[in-house]
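Only a portion of the chains appears, each positioned as in the full assembly.
As written, the chains take the letters A and B, and residue 1 is the first residue of each chain.
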Amino acid sequence: MTIVGGVGTGIGVYTFIYAKGASYLTNNPEACTNCHVMQSHYDAWLKSSHRSVATCNSCHTPHNFFGKYSTKALNGFHHSLAMTLGDFHEPIQISERNRAITESTCRSCHQDVVQMIDRGHPGGSDMSCIRCHSNVGHALGK
Amino acid sequence: VNIFEHKQAAKNPFYRVTEITDETVDPEVWGKNFPLQFDDYKKTVDQVRTRFGGSEAVPHTPTNVDPRSVVAQSRLEEDPRLKTMWSGYAFSKDFREERGHAFMLMDQTYTERQVVSKQAGTCIHCHASVYVPYKKAGGGDLIKGFEHFNQMSYAEARPSFTHPVACIDCHDPKSMQLRVTRPGFLEGMKALMAGRGIKDYDVNKMATRQEMRSFVCGQCHVEYYFKGKEKRLVYPWVKGLNIDNIMAYYDEIKFKDWIHGETGAEVLKAQHPEFEMWNMGIHARSGVACADCHMPYKRVGALKISDHWVRSPLLNINAACQTCHKWPEAELKSRVEEIQQKTFEMRNIAMDALMELIAGIKSAKEAGATDDQLKLARDYQRRAQFYLDFVEAENSTGFHAPQEAARILAKSIDFTRKGQLALKIVKN
């Protein structure tokens, strides 16, 4: 763990720049495909129902300025770290935090539609949009 | 846990034109606030057949005892072997395909089973909006009211109830959150959870929202029996939800529903174990709830709502299945029907086998075999019949848990086989 942290910071910066890290901060989906491991998501996104209405960042960063860039910074760090060490889980899995962000972005765009069904519950409201709509962004495998 | 949850709790998205309280039974009143849901709710009067489900509208000449002008098709006429299986029990006189929720009170009141044998007040638990009448009769205590009606005859209890299952049976009128109002389910789940080491389980406090989307249906779509003289409604789940657990429980308490008319075996009737079977299937395991398929979301104008026209998903494949499965409708339908066809094939094999066992015991009895000599064969009949009936009575024809339904039928056939062998020994 400690080794990962120490090495990560050093090489991470290098990797970030090498892999066209700067374009990561834009909204252009192609920014994500600078890494080939994102290619299949990009390809699937091109065929998805959201292709013309939402970019990667529309779903993967919170819909407010500070949330967006802090998320990107954090994710950017994990990304270059993972890329550098090359030992991430395959297939790639979304983290809990990023899943929650994605869920919040669905609600942010579709508030009107879902206002009647999206409510709390005493035992916990585990209403998840992607339980049913897992294919909206990019249908992999299916 | 989820970062978006705080915001949600505060939301109260419902615009109300009239006040509804914990005493408002009439769905029409609720419908003033929620016209979209109410409109769909009323559609459960529709009758359309699918290959194995839905229901067929069969004309009926109204009589004094049974004023219905339309009923569902008789299952006894479709398959007379059922009469033999249920010989000596009210089910052998009248058993029909079930239809929409709108009919539940009427169909219970006028089934011929009421005529041939005196039914208990307990019956009402699953065929009417009972929440308010139970609470009233119990002086505010739901359970007391439940016990009160259980001990009446059906005829005595019946006048206190007016509506089939209504909004108040599934919803909290203030928040519109789902809630369970059925004592049978509340107590059944408590027993089940206790068996799993969870004490004092309270469905309404501890279940998640997604669980509730099945639990409100599990209030009624379950196997049950009437316990003791008080005719308390009990869901037999202390040992667990699967059929082996349930059988073990009935054996332990030596329960029987009736004595078989042709063989003298102490037999059991299985009833609509949709909740139990669903629980054994891959959809439950994947977190897919009854409401996901039987009340899928639909869009009305700009709004998404739950379709309150509870019915066969095969009549609504697009909304019920296609959000999760991107196969064409015809393909999805044929996947279901192939599963059902195989279940039906095995059910028929098990049924034919059972008929032979019953005939065998009957003729051994007539030939003078003693109770002692017939004991084993009868015990196998009890098992063979309960296992078969568990799949027969379950209304998805195997779809809710295909492999489990097949496993149950395989065991049924094996019990029959052993019963027939036990008879052979008698004869030799």
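Basically, a contact is a pair of C-beta atoms (placed from the backbone, for glycine too) under 8 Å apart; a residue touches a chain by one contact, two chains touch by 3 or more.
Quick caveat, the model's predicted, so the values are computed rather than measured.
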item: Chain-type multiplicity across the complete file; value: A x1, B x2
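Everything below uses one rule, namely that only the chains that are shown with their structure count from here on.
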item: Between chain A and chain B, centroid-to-centroid distance (C-alpha), Å; value: 43
item: Interfacial residue positions of chain A with respect to chain B in the complex; value: 100-101, 103-104, 107, 112-127, 131-135, 139, 142
item: Chain B residues within the chain A interface of the complex; value: 1-5, 8-9, 11, 13-14, 175-178, 204-212, 287, 292, 297, 299, 302-306, 323-324, 326
